[in-house]
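Here you go, one structure.
Heads up, one of the protein chains got dropped from this complex, but the rest are sitting where they should.
Per-chain residue numbering starts at 1, and chain names A and B are given in the order in which the chains are listed.
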Amino acid sequence: MRDYLVKRTASALGTFALAIVLNFFLFRIMPGDPTRTVIGDFRVAPEVRKVLIHQFGLDQPIWVQFILYLQNLLVGNLGVSFQYRGTPVAAIIFGRRLFNTFILMGSSISVALIIGIVVGTVAAWKRESKFDIFTVIFSLVTYSMPVFWLGMLIILVFGYYLGSIPIAGTISVGLTYSNVFEYAADYLHHMTGPFVTLTLSFIGYYFLIMRDSILDVFTEDYMLTAKAKGLSNRKILFRHAMRNATLPMVSLVAVEVTYLFGGATMTETVFSWYGIGRLIYEAVVMADYPVLQGIFVVMAIIVISANFLADIAYALLDPRIRY
Amino acid sequence: MNILEVRDLTTHFFMQEAVARAVENVSFELRKGEMLGLAGESGCGKTTTALSIMKLLPPGGRILNGEIIVDDEDLVKKTDSEMNAIRWKKISIVFQGAMNALNPVIRVGDQVAEAITEKENVTRQEALQRARSLFELVGLDSSRVTDYPHEFSGGMRQRVMIAMALACNPSIIIADEPVTALDVVVQARILELIKELQTQLDLSVILITHDLSVIAETCERVAIMYAGRIVELGNVKDIYKDPWHPYTGALITAFPSIAGPKRRFNSVPGDPPDLTSPPGGCRFHPRCPLKDETCQEHDPEYRNVGTDHYVACRHCEKFREKILGERA
Partner (left out) sequence: MAQESAALEIKEVRFWVYRRKLGDFWRLYKRSALGKLGLVIVSFFVVVAVAAPWIAPFDPFSFVGDPFLKPSMTHILGTDQVGRDIFSRVIYGTRISLIVGLVASAMTIGLGTVIGLVSGYLGGWIDNALMRITDLFIIIPALPLMLIMAAILGKGIMNIIIVITVVGWTATARMVRSQTLSLKERPFTEASRAIGSTDLHTIARHIVPNVFPLVFANGMIAIVDAILSEAGLSFLGFGDPSAPSWGMVLHFADIAGATVNGYWWYIVPPGICIMFLVMGFAFISYSTDQILNPRLRRR
């Protein structure tokens, strides 16, 4: 186990190092004025420009810039945003935005996973039944829908026609709340649209993978042993099949965090949810490169950590790996 | 007395493109306290017979005809949930100890205990305690109930499977190729164990294998199967010394013996038939040196040729003459 941990940690750190390097060079390949990397496409006075060039060492050779970049990273200095008039990038990211995205992403992936696992198991058991065919088709359809379009449809149906959900924002503008519950209620009300969109966009995939996994497990010998012991079908399904089939799902979740960022970006943009995803979009549109660089680093940390944790979890759950 | 009777069992597999006639008109009985061998090449229907008895056929498999009588009840007529009560309690089965016959993510003790708690009203602790004593019974260290399957060697995993099969005190055990995957030394030990347990616990066992030497060591009677049918049934001593069916004869001579004169190594020419379109009449006739036209068109007669000795062959006397002639 110890070896496994050490190897995984080294791997994670290595990947992170690569990510940092990629991040640096990605923004240096831009054509044109090198100051774009820190200043973006904004117009600044020449004196300010000179100061910034000096501060970020843009007149120095590239490897010096790289050292400066690493130094800044170590102290958590991710640069300064230009969209937001000089607010440190770190402050923009590590604030309400991250919180909002976590809540949205966390809840969607949890619900999608749970429903996907349970329904996938039942569908595999009742293979070729009406239930199975319906759920498979439903999953294929939602899987094929572009996330943003699904969001638009939800806004159209539930926001425009039914008026039951707000069509944008995280909280209602200009409202005052008498207590925290009212605030939470409003917040959750606003989260309904993006939450449903994101959950639906992932549920199909989890369902299909789980169903596949269970069908694979059905071909294993120990399933026959379990049936020979006279166990009830329910016990066989949930105690034997599910336990083994869920194992590959754990590694899957780690990979899914990666896709979740993409889905969240789209969803947050469509619903104007005040999170990191929308920040990416805004920064791209405004060419606020410091923010983008900062987000890249944060994203890398989150995703690499998620993968690392999933590896550990898998090792803990599968007794064959533990030694 | 007969503890299990199989009469005219016919099981077919319905696949996408064809139907495999895996078992046809198989009849035999298992007497109380005996070990009956079920022998034959791979694919001859031995395992299908075992799965039919336990009603554990894979999708596509169907029992079309026949009766399986245990305790005056016909298992063929039982529903799946009725069978659940019978499985493991009256009859249990020991599979080939392939890596995955035991669930790799559950402790072996729990796997044994779950069979007990499913059938009897005991707590999990009590069931685990029983599991521990079962482990000792089969020669395993009782502290190993908390280990996982991959921590055992092949032979020890087989012992676990045997312990598990005994968990609910069944009266009948079916052992399907219990030692095939093991090396010879371990094989001998496991066979010894099975034999011991049989006498100790007064079990009735059906031992399924393609290895005639295994049957010779452990069984009192044997049924030889070929292409889904029983071709010879009788006491092991009788059959091995004096086989009456050409196929049995070929099987026995296919084994070189250390004792006895050097002789030509005989194998049976040809291949076992495709069960989706088996030969008409006697299924062995394409490979049989004694065949004639009746063999091709009509099923062989099932004849009594001695005490408890049955042969499915029209020309068994001719075969006997040939053998006796060769020996002289």
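Everything that follows uses one rule, which is that contacts are C-beta pairs under 8 Å (C-beta built on N, C-alpha and C of every residue); 3 or more make two chains touch, one makes a residue touch a chain.
Treat the numbers as computed from the prediction; the structure is a model and nothing was measured.
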Which displayed chains the unshown chain touches: A
Of A:152, A:171 or A:309, the residue in touch with the unshown chain: A:152
Touch criterion as defined above, residue of A:69, A:125, A:206 or A:261 at the omitted chain: A:261
Where the missing chain touches chain A, by residue: 14-15, 18-19, 22, 26-27, 29-30, 140-141, 143-149, 152-153, 155-156, 159-161, 167, 215-216, 218-219, 255, 258-263, 265-266, 269-270, 277, 280-281, 283-285, 287, 289, 292, 295-296, 299-300, 303-304, 307
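The rule is simple: only the chains that are shown with their structure count from here on.
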Chain B contact footprint on chain A (complex, rising order): 220-222, 224-232, 235, 239-240, 243-244, 247, 317-320
Touching residues on chain B, where the partner in the complex is chain A: 54, 56, 83-89, 92-93, 95, 98, 100-106, 114-115, 118-119, 148, 150, 164
